[in-house]
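Only one protein chain is missing from this complex, and each of the others stays in its spot.
So, subunit A:
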Amino acid sequence: MTDGWFAGVESGDEAAAAERIRTGRADGPEAWPQQAVDAGFASDEDDYYDQLHAATMTATRAAVAERETADDKQLVHAIRAMADCERTANELAERVAEWAGSRYGESGSGVDFARDVVEREPVDEGDVALQSLAERTVAVADEADDLRTYIEQTAPAVAPNLSALAGPVLAARLVSLAGGLESLAKQPSGTVQVLGAEDALFAHLRGGAPSPKHGIIFTHEYVSGTRPEERGSAARALAGKLSIAARVDHYSGDLRPDLEAELDERIERIRTRGGDGE
(Lines give C-alpha, C1' and ligand atoms only; values in the text may rest on other atoms or scores of the structure.)
Protein backbone atom coordinates (compact mmCIF):
# COMPACT_ATOMS: atom_id res chain seq x y z
CA MET A 1 0.00 0.00 0.00
CA THR A 2 1.22 3.45 -0.84
CA ASP A 3 0.17 7.00 0.07
CA GLY A 4 1.36 8.28 -3.33
CA TRP A 5 -1.04 10.53 -5.24
CA PHE A 6 -1.61 7.75 -7.81
CA ALA A 7 -2.90 5.27 -5.21
CA GLY A 8 -6.28 3.89 -6.25
CA VAL A 9 -6.29 5.93 -9.45
CA GLU A 10 -6.74 4.30 -12.89
CA SER A 11 -3.86 5.13 -15.19
CA GLY A 12 -5.04 8.00 -17.43
CA ASP A 13 -7.96 9.06 -15.18
CA GLU A 14 -6.93 12.69 -14.96
CA ALA A 15 -9.88 13.91 -12.89
CA ALA A 16 -9.39 11.31 -10.19
CA ALA A 17 -5.64 11.97 -10.19
CA ALA A 18 -6.20 15.72 -9.81
CA GLU A 19 -8.55 15.13 -6.90
CA ARG A 20 -5.87 13.01 -5.17
CA ILE A 21 -3.25 15.73 -5.75
CA ARG A 22 -5.54 18.22 -4.05
CA THR A 23 -6.69 16.20 -1.08
CA GLY A 24 -4.07 13.47 -0.54
CA ARG A 25 -1.67 13.35 2.40
CA ALA A 26 1.53 11.54 3.26
CA ASP A 27 3.86 11.53 6.25
CA GLY A 28 6.88 12.11 4.08
CA PRO A 29 8.25 11.89 0.55
CA GLU A 30 9.00 8.53 -1.02
CA ALA A 31 10.36 7.34 -4.35
CA TRP A 32 6.97 7.89 -5.97
CA PRO A 33 8.09 7.51 -9.60
CA GLN A 34 9.54 4.06 -8.89
CA GLN A 35 6.52 3.01 -6.83
CA ALA A 36 4.11 4.12 -9.56
CA VAL A 37 5.98 2.09 -12.18
CA ASP A 38 6.14 -0.94 -9.87
CA ALA A 39 2.41 -0.66 -9.20
CA GLY A 40 1.69 -0.59 -12.92
CA PHE A 41 0.23 2.93 -12.80
CA ALA A 42 2.89 4.19 -15.21
CA SER A 43 4.68 2.21 -17.90
CA ASP A 44 8.00 3.98 -17.23
CA GLU A 45 9.41 7.11 -15.66
CA ASP A 46 8.60 9.34 -18.63
CA ASP A 47 5.01 8.18 -18.61
CA TYR A 48 4.89 8.83 -14.85
CA TYR A 49 6.04 12.44 -15.24
CA ASP A 50 3.63 13.04 -18.14
CA GLN A 51 0.73 11.90 -15.99
CA LEU A 52 2.01 13.90 -13.02
CA HIS A 53 2.21 17.03 -15.18
CA ALA A 54 -1.34 16.62 -16.45
CA ALA A 55 -2.65 15.91 -12.95
CA THR A 56 -0.87 18.84 -11.23
CA MET A 57 -1.98 21.26 -13.97
CA THR A 58 -5.62 20.18 -13.65
CA ALA A 59 -5.55 20.11 -9.85
CA THR A 60 -3.89 23.49 -9.49
CA ARG A 61 -6.08 25.18 -12.08
CA ALA A 62 -9.18 23.99 -10.21
CA ALA A 63 -7.75 24.92 -6.81
CA VAL A 64 -6.93 28.45 -8.00
CA ALA A 65 -10.42 28.94 -9.44
CA GLU A 66 -12.00 27.67 -6.24
CA ARG A 67 -9.90 29.87 -3.95
CA GLU A 68 -10.60 32.94 -6.05
CA THR A 69 -14.36 32.38 -6.13
CA ALA A 70 -14.23 31.88 -2.40
CA ASP A 71 -12.71 35.37 -2.23
CA ASP A 72 -15.41 36.95 -4.43
CA LYS A 73 -18.11 35.39 -2.24
CA GLN A 74 -16.51 37.09 0.77
CA LEU A 75 -16.68 40.38 -1.07
CA VAL A 76 -20.38 39.85 -1.80
CA HIS A 77 -21.09 39.24 1.89
CA ALA A 78 -19.18 42.37 2.85
CA ILE A 79 -20.92 44.67 0.37
CA ARG A 80 -24.36 43.34 1.34
CA ALA A 81 -23.52 43.78 5.02
CA MET A 82 -22.38 47.32 4.31
CA ALA A 83 -25.67 48.12 2.57
CA ASP A 84 -27.62 46.61 5.48
CA CYS A 85 -25.66 48.69 7.99
CA GLU A 86 -26.16 51.89 6.00
CA ARG A 87 -29.88 51.31 5.63
CA THR A 88 -30.31 50.33 9.27
CA ALA A 89 -28.27 53.29 10.51
CA ASN A 90 -30.42 55.66 8.45
CA GLU A 91 -33.65 54.13 9.72
CA LEU A 92 -32.49 54.30 13.32
CA ALA A 93 -31.26 57.86 12.82
CA GLU A 94 -34.78 58.81 11.67
CA ARG A 95 -36.20 57.27 14.83
CA VAL A 96 -33.65 59.13 16.98
CA ALA A 97 -34.50 62.42 15.24
CA GLU A 98 -38.23 61.96 15.76
CA TRP A 99 -37.78 61.05 19.42
CA ALA A 100 -35.34 63.90 20.04
CA GLY A 101 -37.78 66.33 18.40
CA SER A 102 -40.44 65.32 20.91
CA ARG A 103 -38.12 65.94 23.85
CA TYR A 104 -36.04 68.94 22.85
CA GLY A 105 -38.48 70.53 20.43
CA GLU A 106 -35.71 70.79 17.80
CA SER A 107 -34.94 68.31 15.13
CA GLY A 108 -31.98 67.50 13.00
CA SER A 109 -31.67 64.46 10.87
CA GLY A 110 -29.35 61.69 9.88
CA VAL A 111 -26.45 59.95 11.56
CA ASP A 112 -24.65 63.24 12.25
CA PHE A 113 -27.59 64.38 14.35
CA ALA A 114 -27.48 61.09 16.25
CA ARG A 115 -23.79 61.78 16.96
CA ASP A 116 -24.86 65.15 18.38
CA VAL A 117 -27.42 63.54 20.64
CA VAL A 118 -24.78 61.16 22.04
CA GLU A 119 -22.67 64.15 23.17
CA ARG A 120 -25.39 65.79 25.33
CA GLU A 121 -25.59 65.73 29.12
CA PRO A 122 -28.42 63.39 30.07
CA VAL A 123 -30.94 64.93 32.46
CA ASP A 124 -33.35 62.09 33.08
CA GLU A 125 -34.10 58.46 32.30
CA GLY A 126 -35.64 59.42 28.98
CA ASP A 127 -32.41 61.10 27.87
CA VAL A 128 -30.47 58.01 28.88
CA ALA A 129 -32.73 55.76 26.81
CA LEU A 130 -32.63 58.05 23.77
CA GLN A 131 -28.84 58.41 23.96
CA SER A 132 -28.38 54.71 24.23
CA LEU A 133 -30.31 54.28 20.99
CA ALA A 134 -28.30 57.11 19.38
CA GLU A 135 -25.04 55.39 20.40
CA ARG A 136 -26.07 52.17 18.75
CA THR A 137 -27.13 54.06 15.65
CA VAL A 138 -23.68 55.63 15.43
CA ALA A 139 -22.02 52.26 16.02
CA VAL A 140 -23.92 50.72 13.11
CA ALA A 141 -22.92 53.66 10.89
CA ASP A 142 -19.29 53.19 11.97
CA GLU A 143 -19.56 49.50 11.14
CA ALA A 144 -20.67 50.46 7.62
CA ASP A 145 -17.55 52.64 7.32
CA ASP A 146 -15.30 49.81 8.50
CA LEU A 147 -16.88 47.47 5.97
CA ARG A 148 -16.28 50.04 3.26
CA THR A 149 -12.60 50.14 4.22
CA TYR A 150 -12.45 46.35 4.09
CA ILE A 151 -14.08 46.35 0.65
CA GLU A 152 -11.68 49.01 -0.61
CA GLN A 153 -8.80 46.78 0.46
CA THR A 154 -10.09 43.47 -0.86
CA ALA A 155 -11.94 44.30 -4.08
CA PRO A 156 -8.72 45.17 -5.97
CA ALA A 157 -7.32 41.73 -5.14
CA VAL A 158 -10.47 39.91 -6.28
CA ALA A 159 -11.17 42.02 -9.37
CA PRO A 160 -8.23 44.33 -10.10
CA ASN A 161 -9.35 45.67 -13.49
CA LEU A 162 -12.98 46.09 -12.53
CA SER A 163 -11.91 47.93 -9.36
CA ALA A 164 -9.58 50.19 -11.32
CA LEU A 165 -12.37 51.20 -13.71
CA ALA A 166 -15.36 51.32 -11.35
CA GLY A 167 -13.72 51.99 -7.99
CA PRO A 168 -13.70 49.18 -5.42
CA VAL A 169 -17.18 49.80 -3.98
CA LEU A 170 -19.05 49.94 -7.29
CA ALA A 171 -17.01 46.94 -8.44
CA ALA A 172 -18.16 45.01 -5.37
CA ARG A 173 -21.78 46.10 -5.94
CA LEU A 174 -21.69 44.81 -9.51
CA VAL A 175 -20.18 41.50 -8.41
CA SER A 176 -22.86 41.26 -5.73
CA LEU A 177 -25.76 42.11 -8.09
CA ALA A 178 -24.56 39.50 -10.59
CA GLY A 179 -24.11 36.94 -7.82
CA GLY A 180 -20.35 36.51 -8.20
CA LEU A 181 -17.43 37.44 -10.44
CA GLU A 182 -17.95 34.48 -12.73
CA SER A 183 -21.59 35.30 -13.44
CA LEU A 184 -20.70 38.97 -13.93
CA ALA A 185 -18.05 37.90 -16.46
CA LYS A 186 -20.69 35.91 -18.34
CA GLN A 187 -23.25 38.75 -18.62
CA PRO A 188 -23.53 40.66 -21.88
CA SER A 189 -22.58 44.32 -21.46
CA GLY A 190 -26.21 45.40 -22.00
CA THR A 191 -27.15 43.53 -18.85
CA VAL A 192 -24.25 45.04 -16.89
CA GLN A 193 -25.53 48.45 -17.99
CA VAL A 194 -28.89 47.95 -16.24
CA LEU A 195 -27.80 45.82 -13.24
CA GLY A 196 -29.55 47.27 -10.20
CA ALA A 197 -32.41 48.69 -12.29
CA GLU A 198 -34.37 45.45 -12.37
CA ASP A 199 -37.64 47.07 -11.29
CA ALA A 200 -37.52 49.63 -14.08
CA LEU A 201 -36.55 46.90 -16.51
CA PHE A 202 -39.52 44.72 -15.62
CA ALA A 203 -41.86 47.71 -15.86
CA HIS A 204 -40.49 48.29 -19.35
CA LEU A 205 -40.86 44.65 -20.35
CA ARG A 206 -44.45 44.62 -19.08
CA GLY A 207 -45.06 47.51 -21.45
CA GLY A 208 -45.48 51.23 -21.09
CA ALA A 209 -42.41 52.32 -19.17
CA PRO A 210 -39.30 53.46 -21.06
CA SER A 211 -36.33 51.08 -20.99
CA PRO A 212 -33.83 52.05 -18.29
CA LYS A 213 -30.57 53.53 -19.60
CA HIS A 214 -28.53 52.60 -16.58
CA GLY A 215 -28.64 50.76 -13.27
CA ILE A 216 -26.18 51.02 -10.42
CA ILE A 217 -23.45 52.28 -12.77
CA PHE A 218 -25.27 55.63 -12.60
CA THR A 219 -23.26 56.22 -9.41
CA HIS A 220 -20.11 56.34 -11.56
CA GLU A 221 -18.99 59.88 -12.26
CA TYR A 222 -18.68 59.04 -15.96
CA VAL A 223 -22.46 58.58 -16.11
CA SER A 224 -23.80 60.95 -13.44
CA GLY A 225 -21.32 63.67 -14.45
CA THR A 226 -22.31 63.52 -18.12
CA ARG A 227 -25.07 65.72 -19.58
CA PRO A 228 -28.46 63.95 -19.49
CA GLU A 229 -28.72 63.76 -23.32
CA GLU A 230 -25.42 61.87 -23.51
CA ARG A 231 -25.85 59.70 -20.42
CA GLY A 232 -27.13 56.73 -22.40
CA SER A 233 -23.99 56.70 -24.55
CA ALA A 234 -21.76 57.17 -21.52
CA ALA A 235 -23.51 54.30 -19.71
CA ARG A 236 -23.12 52.05 -22.76
CA ALA A 237 -19.42 52.87 -23.09
CA LEU A 238 -18.78 52.35 -19.37
CA ALA A 239 -20.73 49.07 -19.25
CA GLY A 240 -18.80 47.79 -22.27
CA LYS A 241 -15.44 48.36 -20.59
CA LEU A 242 -16.65 47.07 -17.24
CA SER A 243 -17.73 43.78 -18.73
CA ILE A 244 -14.38 43.36 -20.48
CA ALA A 245 -12.67 44.14 -17.17
CA ALA A 246 -14.79 41.53 -15.36
CA ARG A 247 -13.89 38.92 -17.98
CA VAL A 248 -10.18 39.66 -17.78
CA ASP A 249 -10.37 39.50 -13.98
CA HIS A 250 -12.18 36.19 -14.01
CA TYR A 251 -10.44 34.38 -16.84
CA SER A 252 -6.85 35.64 -16.73
CA GLY A 253 -6.28 37.97 -13.80
CA ASP A 254 -3.82 40.10 -15.81
CA LEU A 255 -3.67 43.79 -15.09
CA ARG A 256 -4.75 45.77 -18.18
CA PRO A 257 -4.13 49.50 -17.65
CA ASP A 258 -4.98 50.12 -21.32
CA LEU A 259 -8.68 49.51 -20.49
CA GLU A 260 -8.77 52.56 -18.25
CA ALA A 261 -7.04 54.73 -20.84
CA GLU A 262 -9.49 53.60 -23.55
CA LEU A 263 -12.47 54.32 -21.33
CA ASP A 264 -11.18 57.79 -20.42
CA GLU A 265 -10.82 58.54 -24.10
CA ARG A 266 -14.30 57.27 -25.05
CA ILE A 267 -15.97 59.35 -22.35
CA GLU A 268 -13.96 62.39 -23.30
CA ARG A 269 -15.22 62.02 -26.88
CA ILE A 270 -18.84 61.51 -25.80
CA ARG A 271 -18.71 64.58 -23.57
CA THR A 272 -17.23 66.88 -26.19
CA ARG A 273 -19.15 65.73 -29.27
CA GLY A 274 -22.61 67.01 -28.23
CA GLY A 275 -21.03 70.03 -26.61
CA ASP A 276 -20.08 71.90 -29.76
CA GLY A 277 -23.63 71.56 -31.16
CA GLU A 278 -25.13 73.51 -28.31
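Observations on the model:
Assume contacts are C-beta pairs under 8 Å (C-beta built on N, C-alpha and C of every residue); 3 or more make two chains touch, one makes a residue touch a chain; residues count from 1.
As a convention for this text, contacts and distances are computed from a predicted model.
Its UniProt record calls the unshown chain "Fibrillarin-like rRNA/tRNA 2'-O-methyltransferase", which is the correct pick from "Phosphate ABC transporter ATP-binding protein PstB", "Phenylacetate-CoA oxygenase subunit PaaA", "Fibrillarin-like rRNA/tRNA 2'-O-methyltransferase" or "homoserine dehydrogenase". The hidden chain makes contact, of the residues A:Met57, A:Ala139, A:Leu205 or A:Ala261, with A:Met57.
Note on the undisplayed chain: of the listed residues A:Ile21, A:Ile217, A:Ala234 or A:Ile267, the one touching it is A:Ile21.
Taking the complete complex into account, residues 3-5, 20-21, 24-33, 49-50, 52-53, 56-57, 59-61, 63-64, 67-68, 71, 157, 252-253 of subunit A touch the chain not shown.
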